[in-house]
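Yeah, one chain of the complex is gone here, protein chain that is, but the others are all in their spots.
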Amino acid sequence: MSKYLATKFNDIHFKNPVIPASGTFGFGREYEAFYDLAKLGGLCSKGLTLEPKSGNTGMRLWETPAGLMNSIGLENPGIDAFIENEWPHLKEIDTVTIVNVGGKDEESYLTAIEKLNAIDAQLIELNISCPNVKAGGMAYGIKAETAGEITRKVVELSRHPIMVKLSPNGEAVADIARACEAAGAQGISLINTLQGMAIDYKKKAVVFDNLYAGLSGPAVKPIALRMTHQVCQAVKIPVMAMGGISDWKDALEFIMAGATCLQIGTINFNNPMAPIEIIAGLEAYCINEGLANIGEVRGII
Amino acid sequence: MSKYLATKFNDIHFKNPVIPASGTFGFGREYEAFYDLAKLGGLCSKGLTLEPKSGNTGMRLWETPAGLMNSIGLENPGIDAFIENEWPHLKEIDTVTIVNVGGKDEESYLTAIEKLNAIDAQLIELNISCPNVKAGGMAYGIKAETAGEITRKVVELSRHPIMVKLSPNGEAVADIARACEAAGAQGISLINTLQGMAIDYKKKAVVFDNLYAGLSGPAVKPIALRMTHQVCQAVKIPVMAMGGISDWKDALEFIMAGATCLQIGTINFNNPMAPIEIIAGLEAYCINEGLANIGEVRGII
Amino acid sequence: MAVILSNTLVAPGIFKMTVAFTGDVKPGQFFMLRAWDKDPLLSRPISVHNYEPGQLTFLYQVVGKGTEILSRLQADDEVTIQGPYGNGFPEITGDLCVVGGGIGTAPLYYLVRHYQEQNPTGNCRVYLGFRDIAYGADAFAALADEVVLDIGGIITHKLTVLPGETVVTCGPEIMMAAVASAVPAENTVYVSLEAHMACGIGACLGCTCETRSGNKKVCKDGPVFVREEVFNV
Partner (left out) sequence: MAVILSNTLVAPGIFKMTVAFTGDVKPGQFFMLRAWDKDPLLSRPISVHNYEPGQLTFLYQVVGKGTEILSRLQADDEVTIQGPYGNGFPEITGDLCVVGGGIGTAPLYYLVRHYQEQNPTGNCRVYLGFRDIAYGADAFAALADEVVLDIGGIITHKLTVLPGETVVTCGPEIMMAAVASAVPAENTVYVSLEAHMACGIGACLGCTCETRSGNKKVCKDGPVFVREEVFNV
């Protein structure tokens, strides 16, 4: 554990602020071949829903310039199977475990949250921003009012701290963040994917069965950084930022914009060692700059 | 003039649907060294404001993965100087000339529009979406209500057809488009740049004096294509689409999504011949596919 | 990073690349290749065409940006490879009949070689279908008991599967589907699927295919499946 990178997100201790992003890291197992997961600041589960979901049909991935579109559609084993099959493994890993939860309506969110009360996750990431399925909850996430409402109910019911994951596709993101904070959220994470479209001109057809899909990766970084800055200016609760982070320099910029922790998504596919390299890069930065802790440059912009 | 590409935008005849985008092409003169501007479907002026503007201070350009951020801040000579110095040259070019107009408040928009009544422009692009300056009018462009109001007043006053240029940074873009249509707009263009942020971690400072800046280029294409599709589904007036188009295949995808014409922006910097190559590529496509006119694949998605 | 030993054009648009690599590599497995930074963003899955300790060979067709960049690499250049990934073909013990179409023949060569080594007395027949120009047929002929070559036709028109043969097919999905329906139900048929991939290791769920037993990941549970799992036969 690096003294340079130790980070508090409210009263949760992270060894370092680097956490692979939901949906880009499975439940971690696949990356154990590359490195010891205990090196990570935390782990974030694939997005879970109350019921198992088989996800979207048809093409699920499409590359774009410096970006990736995905239409996974929250394929996941459901909360029960997660608790039974994945949680026992996850909880043994010496790092912070975040559980990402989506839902298609209030009831499915609340039931899922209630079931999660049975396990000792350190943080729940409330996904109200998946653009790919109704169950992703983006309908809640694009308006401050509905985002606040669902957050309030979830916070009341959960015995875990709730971090709300915001959509970049809706109303002014700072307003939504404020509404979530007012509703009791203990943290904000952003951004989920940007809604985009792909057309296969050769087939004269839309690429994704679901018409639109979610854009992520380096292409979206400037937008994610702007939204992170806006949200960090708007709320007092800590922010876990993501969107196109591909190296420690990107990560540092998000920290300077005010983020407490970072999630690393699409770049895992480009470079499976990315989170580890980012941790190393941030640590070297602190040493070279004579910082006692990375927190010294947090929010300096 | 290619029979394959001849395109009507309401009753305006374009030789082809390819038009360099406002702000990326000056007033055309610089590109005359590369090709005859009469080959273009049209020309779109740099964004004009009533008064001359010296633009933003500090860094104005910053590269991002497959994208470009700019903070030009609508530097322009003002409407009067435009009419006096640029219009005489522009109007001699055998192509459709579009005049792009921004404003800082209702009065400045309306006075500018009134002055333009003196010239025979074929189309006015009402810029209510520049994220870089107050005078860019983004304050109007991010809400359907205000977008509709300013459009109505401009349409009433102008003797030219008005095409409203929408922002990708606001409320649901289809709602804004509908409001503009209802207010009498004769066309919609989109997207203007996405609001982004850049931080220079070495300087521990924000890159742009204006804090945020506008993102364009290939990186934004999936988002632009989605918004184009949404707007084409929402309104009956023709749509002039742009955002990251870099070759004829991209252009074709926007046409398939429903766009009548296309604007070509950032890629001009990467390849000054891009518009001409796109025209050639679209024409070859029509011939290879046995289309009598590119319109046969318009809106097939 | 692997050092390229050779990378040569073997037919129009088809390249063979050999890199220095030693590991435990099974026929039907693949590697994720890249020789670029972020344009394109993702690595490219390419099957093992041949392997012996120290030498790993890929056979690939240039179809877009990634494979185009690969094709320009030269001996002594480096390429990033991750793998081997995927289940690979099962060990086959009886007689073998392989049916390859186009660049889908790539993984079958190593399969046939490996099969011959393991089953010196086994019978191995090879059907190869190409749209216009054939490649690699000589290499198969040097190994197999019989090679049937078809250019421009439909390979299943020529295909006769013998009782007891295990069939392995790789090629365009439409060809594999035709093989899957043409081969008698008594024969076991393995197919090797393709899908767009991001991670290649089972983490992103981008390459999911529907099977009789629910969703499977082409990259991790596949790319090799028994025909009944993935085709309606």
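Note that the chains take the letters A, B and C in the order they are written out, and that residue 1 is the start of every chain.
The definition used in the following text is that a contact is a pair of C-beta atoms (placed from the backbone, for glycine too) under 8 Å apart; a residue touches a chain by one contact, two chains touch by 3 or more.
All values reported here derive from a predicted model rather than from experimental measurement.
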{"item": "Omitted-chain contact residue, chosen from A:G23, A:G47, A:P65 or A:P275", "value": "A:P65"}
{"item": "Residue among B:E75, B:E106, B:E149 or B:E277 that touches the chain left out of view", "value": "B:E75"}
{"item": "Contact set of subunit C toward the excluded chain (per top definition)", "value": "36-39, 65"}
{"item": "Hidden partner interface residues of subunit B, rising order", "value": "23-26, 30-31, 33, 46, 54-55, 57, 59-63, 65-68, 70, 72, 75, 217-218, 246, 266, 268-270, 272"}
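Simple rule for what comes next: only the chains that are shown with their structure count from here on.
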{"item": "Per-chain CA centroid nearest to the all-protein CA mean", "value": "A"}
{"item": "Rounded Å distance between subunit B and subunit C, as computed from the means of their C-alpha atoms", "value": "47"}
{"item": "Multi-chain contact residues (two or more partners), subunit B", "value": "65-66"}
{"item": "Touching two or more other chains - residues of subunit C", "value": "38-39"}
